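Removed: one protein chain of the complex. Kept in place: all other protein chains.
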């Protein structure tokens, strides 16, 4: 068990899969010679050579289409789309091709593609480089979606994603790259298994990535007052481990979901709806979603922080819930 | 009051706005000489001339970017994206440019763009031409979204959309083009005002477009058994008239949402979540969402019909709700 | 016209049997498309279809130049190309009819015929989307040193969409074994090329990528075969991609609902005089590859295969309803 950064964990996962399987290749803008804009792929060109680790032109549609074509003909490619916002320029490939190809052909192909995308706000990159865009892809059966929040999950989910025979989008939160955590090399993480990050009796809080971190901060603070949060990180949104959340709500009778992004059409609303449908009777108070303001991401540091759900906001949300439930 | 088809209603709305305002222009693939793939723009080239009604190359990114640039410099353009699925190829323009431009510039521009997109299943067009894709755009503040279900709403919302100083996506359901309904020319429909299509005391059913039609069929059948549905068509998803739904649920204490598409990340889940958050105490039974299977759209007629929520499925959903509530 | 000489090959030729087989295949495709047209006219199928009568020489000539292990991607107007790769007629009909025995078990439909077992990797309904997919297939070939090539069919109108540009550029910069086969049938949907495209000779566009290019008579199956064979030979040697513009014409409307009234008077008739099947029949006879009776027999045989396949497909049941839930994930 070593302590590594989220970034290095991702790097190690890529290296491990490139090592394990000759069919794994890695392409993307500046992933090879430069080792990636966020240095996640540093050193991989040297280790695995220019055939398997390739820089591409600025052509996201071609990048995603190419890994798709490569996957259905036998490779197991990984592509970096860099900032997740750029999924916009290759959205057709991600939404209309990757998840539908197998289905439309009656199962003639499998599509073992992994896309890595750099997600999220809090770092002052402005409205076109700060989105958490996993929600763009929720209604697209055929895709799987991972949102790791720790080095171990980043490592374990990325390895699982690469080995998966389906297209997987793995979102890396840019604010977490330098966060350190324990890593047990070789330890993969299955998709569809939530992590109960902190056990508690009073309120179930579900959050991912940066919001998970803030939920844990809120949990620490509330613990001082004797309010015990159960913090759950779903880790993958598709498949989603609803059962773990239901089990928790059964115990706590209270649900708070914290999401980075505007609330409409997100996994947070979807989870709240699912729990309302399936665990209505268990709830002592209306479930709650805390999310960003309904605006694009503002640039100025003060505005961006006000826009994002803070640990304070989570504390406040829990207090409101407790009042109603009491 | 005349009876017109949904298609002709759209055509009349376009003609009326082209007539009323010289700054309105219409561009898209085959919208001019051919009058549109679905004939929605038939005759407009002849009436308004080749400067204002223009055919474009197959270049959706350029189409949307062009109307954006035209809008911020003073025109009030309308673009057709044809099949809504093609929003995938110009998603960046719709998601990252249209809704963020005004915000990122601190309000220096307004973006009076209207995009028309042809939505939906039930007509055998296969997985890449049958999606109802309004949900792709829910989490993008800055956009408005209309989903008309009748000729009058199509007409009224399209006119309002064109006059709106913000980017509006108007989804036309392809299965409804030949449906007839009354139209009072000149009657516009505001965005953000739901229509209580049928009043009832027992269950609130919220549905749009093709699902609205099926909800009404279900309502007819259940009425024979004395179960009275209140059918609400939100008509626009952004802004969303939550108040009308809350008022209805206050009365019926039961909510069923019917959505064309997989349920994750959609307006249906969002609505269920909002009601669970804000009207929890009013509900007699868990709210329910009926949607399609979690798969791409299958081609074969039998499969596609099985995939879509049917009037039968709505009847069944209502019966389940009534059982729980009773 | 071309930016780089794409040919200069050793000029291989097609034998007698091969030429006859090509002819039969072209007739099969024609006959298949006519049958599909009737099915839609009779209301046996919902949705839409995009037929390729008049363009058979492109699909057949190009696919004949491929070998096992090569792959092909095409558009919604792809029946001809998929059949040219060797997909079974009955299962192709079955797919268009949405039957259980269809190539894709009825989940794809007319726009998505696919038979991976013969290298027909897929038919795609989003203009331009499949070009990078062929680039990816070629990437696999390069990576593995398999010598395989991937050919991708698309129309003149598709050369205006972003993916065309990105796919061409990436294939060129990585020198991938891709053949970009543009079927220039003069229209994109209802729009004549000149209204959407500022150049009339599309091979010019290859120069933006320093890519080899050639222009061929798309109604001459042998010319198409030669151009593709030369491109494939170069690609297999690691010399990179080629862009081929095949000039052709569709005898029917863009899709089911299109009466094609935008065509200038007489244009269709002119092109019908250059019907690729009639042209090839003449050539077979003139060159002594087959006499008139043999040609007639090939034609009759092909038509009969199609008729029998159609009948078989029509006898198949619709897919099991539960099958709609399968094949989402591997």
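Note that the chains are named A, B and C in the order they appear, and that numbering of residues resets to 1 at the start of each chain.
Criterion: contacts are C-beta pairs under 8 Å (C-beta built on N, C-alpha and C of every residue); 3 or more make two chains touch, one makes a residue touch a chain.
Quantities reported herein were computed from a predicted structural model and do not represent experimental measurements.
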Give me the visible chains that the unshown chain touches, in label order.
-> A, B, C
With the full complex in mind, choose from B:11, B:41 or B:96 the residue touching the hidden chain.
-> B:96
Of A:128, A:166 or A:209, the residue in touch with the unshown chain | A:128
Have a look at C:21, C:204, C:268 or C:285 and name the one touching the chain we're not showing.
-> C:204
Per the touch definition above, residue among B:33, B:62, B:196 or B:282 touching the missing chain = B:62
Interface with the unshown chain - residue positions in subunit B = 25, 51-52, 54, 56-57, 59-75, 77, 92-93, 96-97, 101-112, 141-142, 144, 165-166
Residue positions on subunit A contacting the omitted chain are 29-30, 33-34, 37, 55-61, 85-86, 88-89, 123-129, 293-296, 298-303, 306-307
Against the chain that's been left off, what residues of subunit C make contact? List them.
-> 160-166, 169, 172-173, 195-199, 204-205, 207-211
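Note that only the chains that are shown with their structure count from here on.
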Farthest CA centroid from subunit A: chain C
Averaged over CA atoms, how far is the centre of subunit A from the centre of subunit C? Could you give it in whole Å?
-> 41
In whole angstrom, what separates the CA-based centres of subunit B and subunit C?
-> 37
Among the residues of subunit A, which are close enough to touch at least two other chains?
-> 92-93, 96, 103-104, 141-142
Residue numbers of subunit C (touch at least two other chains) = 102, 104, 106-108, 112, 124, 126, 129, 162-163, 328
